[in-house]
Structure formats: C-alpha cells, structure tokens
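Every protein chain except one is present and positioned as in the full complex.
Labels for the chains are A, B and C, by order of writing; each one numbers its residues from 1.
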Amino acid sequence: MTRIPPLLLLAGPGVLFILVTLLLPLLAIFMFSFWRTESYELYPDWNLDNYRVLFTEAAYRTFLLRSLIGALVTSLLCLLYAWPVAYFIARHGGRYRLLLVLLLAAPFFTGVILRIAALQGIFGPGGLINMALGIFGLPPIAALMYTPLAATIGHVYLFVPFMVTAIYLSLVNFNFDLLETAKINGAGPWRAFIEVTWPLNWIGTAIGLALVFIPCLASAVTPRFLGGPSATSFGMSLGQQFGETGTWALGSAMGVVLFAFSLLVLAVMGFTVNLKRSGFTGMGAR
Amino acid sequence: MTRADDRPASLSLQSVSKHFGPVRAVDGIDLAIGQDEFFSLLGPSGSGKTTMLRIIAGLERPTTGRVLVRGQDVTTMPPYRRRIGMVFQNFLLFPHKTVAENIVFPLRMQNVARAERDERLLWAMKLLRLDGLAERYPNELSGGQQQRVSLARGLISRPALLLLDEPLANLDRELRAEMEVEIRRYQKELNIPFVYVTHNQEEALTMSDRIAVMRNGVFEQIGPRNDVYRKPATAFVAAFVGQSNQLTARAEMVGPDSLTLTWRGHRLHLPHPGGIKAGDDVRFFIKYEDIEVTPERTAPGNHVGGHLRDIIFKGQTANYIVSLADGSEIIASASSRDQKVTIGEAVSVTWPASAGMCFKT
Amino acid sequence: MTSVGDRAEGWRRLAMSVLLGLLYVFLYAPILFVIYASFSEDIVWPFPPSFTTDAYAELFDNSLYSDALKNSLIIGLGSGILSTLFATAGVIGVLRFPSRRRALILIAFLAPLFVAELLIGISSLAFNARLLGLPGNLFSAIAANAVEGTAFAFLIVLAQLVRYDWQMDDAAMVFGASPLRCFWEVTLPAIWPSLFGAFLISFILAFNNLEISFYNLGAIPTLPSVAWGSLRFGLGPELFALAALTNGLVFAVFALMYVLMRTGIVKFGYRGV
Partner (left out) sequence: MPTVKEGTLSRRAVLKRGAATAALGALILGRPGPYIADAQAATPTLRLLMWQPYAIKETIAAFEDKFKAKFAPTFFDGNSEAFNKLKVGGTRDFDMVMADGFWPRLYFRQGLTKGLDYGKIPNMSGVFADFHPDKFVLLADEEGKNNVAAPNCWGGYGITINSSMIAKEDVGSIDLLLNSKYTGHFSTNSRFEENIALMGILAATKLGTKDGPRPDGKPFNPYQLTDDELAETKRLLIEQKKLLLTRYQDYDALDRLMRAKSVWAAPEFAESYRKLTVLRKDGKIDFDVEHVLKPKEGGLGWVDTWMVSADADSERTELAHAWINLFLEKENYVRVVRSTGYGGVVDVRSLMTEDEIALYFQNRSAEASQLHMFDQPSSPEKWERIWSDVEAS
C-alpha cells in the first residue's frame, strides 16, 4: 500500500487550488502582455510593444508613481494608527477582544461603493461636515473631497482594519511578560517597546503593511470616486484597459508590472524578516 | 481487586530502529516485557527513550523492526487501534472536557456502552481518589489532581499496556515521592505491564522491577533494578545510576577477583570485573554511600587522608566533601544524625576493597 | 499605591482607548450615514431630515435585489467554506508534519495576499474567457474569491494554531480516536473560534467583493455589481435600505455576542479569567 504523505494530503488541495486559480491566470496575463489589441480584438503576434509603451510613455509612469506614493503614505498612516489600537485590544481587550476585532471587520458587510458614496456624503461639498461648518458660519473645507488627500483618507478608511488585525494577531501570540523582564532590567516603557515588542512582532507588522500596501497600490475605485481629476492611479488605468478601452494587451502588461511590484514588496519584506530575531520558534509540533 | 484480562500479555520489540535522517534515535532494540512487569526506560534526554515510547504507542513508525503487543504484530497499526494506555509528561488533559469526560474518553472511543462506562468511571475515580471532582475542568485542578486524572484516563480501559512518559517531571518533590509509591501500587494491583520513561534514576529505582538504561538509541544495560544499581554493565551506567566518585588510574596488579592500582599516590584495591590487564587505563566508581569518613582510620580496606571541606546537608543523609592533599575531592554520604567529624578537620576516608566498580577505558 | 509609572501607564492606556474609539467612529460614520440615508426621502440631499420607509417597501418589491443578495450570499458562503477548508487543512499539515517543503507550502498559501484583487479578477477573466472560452458564472466567481479568502483564512488560522499543543492529538489518538474523530473531539473544540473568524473574514471579503467578482460574473448580479451598474444613475435608495438591514443584523449578532460574553455563557476561545 502506498501511503500519501499526510502533509500532501492536507496541504495539497489548497496548494493545487491556488496554483490553478491564481498562477494559471497570472500566466495567461503574462502571455497576453506580449500580444497586441486592435479595436477590441486580441492578436497573438508576439512583441514587446506594450512594455515599450509602459516604460517610455510618461503617463503610465505618472500613474505608477502616484499609486506608489499613495500606497506608501497610506501604509505609513495605517501603521502609526494601527499599532496603539491593536496593542490596546490585545493587551487590555480582556474577554471582549474577539468582539473588538470583529467590530473592525463588520463595516465590510457594506459594499465598498456604498461606503465610498457615504464618505462623499460626509466629507463632500454639501456633505455632513461642510454642512455643519456652514451652520456655524465657517467656510467649507475643500481639501476633504476630490483631492489626493481625500483618496488617502478613503484608503486609510478601507485598509486600516487589515493592519490592526494583522498586528493584533501577532500580539495575541506575544508573551507580554517579556516586557516585565525588560523593565526589571532597566528599560523604560518606550525602550522596552523598541527593544522587545517591536522586533518580536515585526512579522505581523510586515504582513499588515503588505495587506495595506498591495491593495492600495492597485486601488482603482477609491481614487476614481474621491481623488478628483488628477488622481488617476495605476489600478484605475489598468481597470480601464480591460473595461472600457478594451486594450487588453496593454492592460495585461500593466498587470504584470503591478505583480512585479508586489513581488518586490515580498522581497523587501523577506529581506527585513530575520526569523531568528523575530522570536520565530519554528512552529514545530514538538 | 480488579485484574486485567487473561490474554497472553507482553510487549516485545524486535530489532526496532528509528532514523531521523542521519540520526539514529533508536538503533536495533530488542526487548520483551512480561505481563506483570513494571519496566523503566532510564536515560538522559536525547537518549531515544521517548522515541521508543512513541514507537510502542504507534505515534512513530519504526524505520525497521517489529512491535508486538500480546503476540500481535502492531507495527503498522495506527495508535488508535492498539488499545494502549498512556500518561503524558504534561498530563495533556483535554481542557474543554470535564474530569469525568476526560477519564471516559478512551471508553467512548471504543464505543463502550454507557452503563459500563459509568461503572468503570466510578471504579477509576475511586481507585485514584478523585471523588467529587467529576464535574471540574482540568484548569480547576491542582497538579497532583491532574496527574491522577491523567492516570485514570490511562487505566480506565484496562489497556494491554500502560505507557508513562515522565509523568512526574512536572510535580513538586513531595508529591512526586507520594506518586511514585502509588503508581507502583496500581501496577501491582491491576497487573498491567507499565513501561515507564524517565531520566530520573530515583524514580526508576523506586518503582521498577526491571530497568533498561538507554544511551544514543541503544540499551547500555537491561536488568533487575538491583543489578543495574549494584552491577552496572558499563561505565556510563555506573556514572548515571546512583551517586559515585568517578576516578581514573592505571591497573598495576591484576588478580582473578581483584586488582590493585595506584591513584594519586594511594594504593587501592578494587574488585576485578574481568578483562582488565596490568597496564590498562581504568575508570573506577566508588558510590558515596560505600565511603566512610572518620576522624581516624577505623576500618580496613582502602584508605586516603584529607581535610573535610564541607558538609552538604540533605536531610536524612549528608554528603561529606573531603579535600585531598593534591586538591582533588572525594565525596561520601552518611546519615546526617550523628556527625563524627567537623568541617576543617583532618579526616580519614575509607571504603572496603569489595566496593567500587572498575572499567577499562 | 499609585506610583508615577502606574499613572503614566494609565494615561497611555486611556490614550490608546481613545484612539480605538475614534477608529470606530471613523469606521462607522459612513455606515451610520447609509442607515440614516436609507430612511431619508432624498438620499442625495438628506438634510434637513425628512423620513420615509419608501426605500424598504421598494426593496421588498423588487426581485432584482433579492437575486443579487442571494448570489452574494452564495458567493460568500461558497468562498468562505472553501477557503476555511483549504486553509485549515493546510495549516494543520504545515504545523503537524514538518517537512523541508514547508516553506514552499507557506509561500503558496500566502501568495494571494501579494496579488491585488483587481489583478486576480482581471487575470481570472482573461484566463477563463479568452483562453478557456468559459463565460463567467457563480463557480468561477466563488473560485476567484476563494483564492484571496484562502490566504486570509490561512493567516488567521495559522496565527491561532501555532499555540496549539499537538500532543493533545497524540493523546487522543493513543486513547483510540481515529484522526477524524480526534479532529472533531479534540482539535476542533480548541480551534473553532479561529476557524469561525477565518470563515467570517473570507465570507465578508467574497460577499461584497467588487473587483474580483465583477470580472468573473457574466450575467449574474450580486450586490456590489448591482451597485456598480446603477452607479452612473445614482445609487438606488433600495441599496441603502438593504445595507441598513444587513448592518442591523450584524449589530444584532454583535449585541448577542456581547451579552453572551458579558454573562460568561460563551467565551469564544477566551481562556483568561
């Protein structure tokens, strides 16, 4: 009797599923990126034109740059905000920890379009905030809507729960007693945080950063609604290639570039994560 | 008294090996354990004793060899069909089940009818003096209580064999001593073979009928506890079992029953275990309790002189540390009640020529 | 007894709780706005308020929304169940059976996190439609959503299961529990809160997914695609009403959870005092 190794039996289906539903489509995109589209038709004549266009035309570089800056700023803001919040829930949440975390997920029950529409209803001209300002005779704040800042607020709104959750999941596995040890050995609270808490939770934090940075880099809906006329992002342009202009080949090449940047993020993360210094115990069964 | 059923009971291992890559955790072990035996596997950590236990339980599959329980080959049988009981080092009680639920777990897995389950639960709770704790959860119990529940769970199905993996390691000293006695009592009362894994020689010596001393995946010695203690087969066993002064010297005169050697200027006589020639380098072991420390030489036999450096009070006994002229030390153990010597005094260290164990290096 | 350190600690704790409170306000303000607008006569200009329940009457009158809700639920449940199963099996495999291939398996399971939703949606569309010639349907949408869901579920289950003592399973097996029985009797009771969390997250992600589902659904309406399609002309008040009802349900569940936790009837995996 040949025995299927239990690891294969358990992890195999998932890995196979991901290979089929993620890798194959990505390979398809990779292939299309060397094709050509003309009037909504794809022609398989192999060439590098799409990449040439992407790297020589200033417009796409601008989109990419905008998206990169937007994603960086958003990640940073989320990071700064999420840490104390996640720390509070993990450390002081007590028996309500799960509930407090679920409360972060619940807004996702409302579709992104509706929530973004509601953000406009709150921050936009004629929205709740400016209306309130008007009642007190104050001028409306224009920057709140249809600016890159508005898109960033929207991104933080959408993605900060991911960051909090990632850091929280790391912190619940963190042994807070280590902080006592640090304090007994003379470290103040901040010093203890920097010497002990931060490095031991860096993996969770890095995952959180990836969870914010990557969707933000590809974000299409938020800048479209909130960003105003000069916020067209890489993702918006990419979506347009597949939806409206029907320029699939160029869109595929943009997809490949986007994926390459995701890999870059992964590589940078891999570079910063030193498993031995992250308190990684090897996850072994024994 | 409840007795285990009467099938031909024993465990036997036939040239069992387990390799993890290049590491031979267990290396060609043969073993047979009788129906009424309390058998201990004694060895330092990393000696392969836990791996052996896991092979017997079915949690590991041996690389080569066979495992037989009551004559039946169970080598490829998964653990859940072997009907073996086990007690784990950190108890491993299911935290979401009550004491009663934990104890009857093996019976439920064997689909034993409810009435019988209840009856056996009562029996086990009584045997292990757990009355009144049935509805408690494991985290509401003391360490000793958890240990008893763990034992009850291991015994309730009256398994063909009970495996115990350092079950007392996490208990405090007093409780451990108490449990040592109890566990041996259960084994004798129930007539179920126990295989007990420990790195603690005292535990092994207290409870076992037979002991196997393990090192690097092989048995250094296997035999009745007295033999292992008194007649160690190897230097490793001599060093590991009991407390001894470990010394080295060169054999000078070798007779059939005794040999003579000079150790740091002292002429010593030791029993000859055989196989040592004049001129061989030897390691020899003198157990603490074989040595007597007195103000003056009183007994015949081997003798060295020195100063009493310190007395380590152990309660019933005390260890006497004697510094010799060249700075080396010899330790003796004696009753702590009537100390005949005081610290700093010149003392005489003596032991009979029949004591001491000698091995060729 | 209060030392200076304790007081500083107290202030920090207060500051953090305020930040958490503000986060909830920020997160829920648009939700409250949606609920408020759903009762408003004019959702474009809901101030000053004038209330009506017309949107709700319309909602129950229009089969489009119930179809969309049904499809969203199917995608959410399908993807949630699939994701949780794949992820749980994967995590158990990786944690229980150490192997040199473990790193590769980890990378495979977490890879979808590094691929943007938009890219998942578009590449699935390109692959299914252009290469396989398959029209979009619920299955392709469930599959495409479950890719992302599996990665999230894997992360959540992994984070919880690293603390699980697998010797507990050894114990159960020695006492006669087959691997399945062992999972059911011993492993599952210990890990179900994290499985539940994983399911919930993958459900929510798929339930309201726009960017993945949009490209993989062909003719099948879901809540987000209906919202998208009606966007050009203004979101229907019915969508606000539906969102309000959904949130009402979610809040009710949370309130129930709170009561259960408060009274200590259910602990949801919490093991402290």
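As a convention for this text, a contact is a pair of C-beta atoms (placed from the backbone, for glycine too) under 8 Å apart; a residue touches a chain by one contact, two chains touch by 3 or more.
In this text the structure is predicted, and so the values were computed from the model without any measurement.
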Revision key, fill the gap. Touch list for the missing chain, restricted to displayed chains, reads A, C
Check your understanding: Hey, which of A:T152, A:T232 or A:S262 is the one touching the hidden chain?
Key -> A:T232
Study note, to complete from the structure: Out of C:L20, C:L85, C:M168 or C:L235, only one touches the absent chain, namely C:L235
Exercise for review: Please give every residue of subunit C in contact with the chain that is not shown.
Suggested key: 43-45, 58, 61-62, 64, 67, 125, 129-130, 133, 135-136, 218-221, 225-226, 228-236
Study note, to complete from the structure: subunit A positions in touch with the non-displayed chain are 37-40, 53, 57-60, 62-63, 117, 120-121, 124-127, 130, 145-146, 224-225, 228-230, 232, 236-237, 240-247, 250
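Quick note on the criterion: only the chains that are shown with their structure count from here on.
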Study note, to complete from the structure: So, in whole Å, the Cα centroid of subunit B is separated from that of subunit C by 54
**Study point:** Interchain centroid distance [CA atoms averaged], subunit A/subunit B, Å
**Key:** 57
Practice item. Can you tell me which residues of subunit C touch two or more of the remaining chains? Key: 167
Check your understanding: Across the complex, what residues on subunit A touch subunit C?
Key -> 5-15, 17-19, 21-22, 24-26, 28-29, 32, 42, 81, 84-85, 87-89, 92, 94-115, 117-119, 121-122, 126, 128, 131, 157, 160-161, 164, 166, 169-170, 172-173, 189, 204, 207, 210-211, 214-215, 217-218, 220-221, 235, 238-239, 242, 248, 251-252, 255, 258-259, 262-263, 265-266, 283-286
Review point. Within the complex, which stretch of subunit B touches subunit C?
Key: 54, 57-59, 78-86, 88, 90, 92, 94-96, 105-106, 109-110, 153, 157, 163
Point to revise | Contacting residues of subunit C [partner subunit B, same complex] | key: 165, 167-168, 170-179, 181-182, 185-186, 189-190, 271
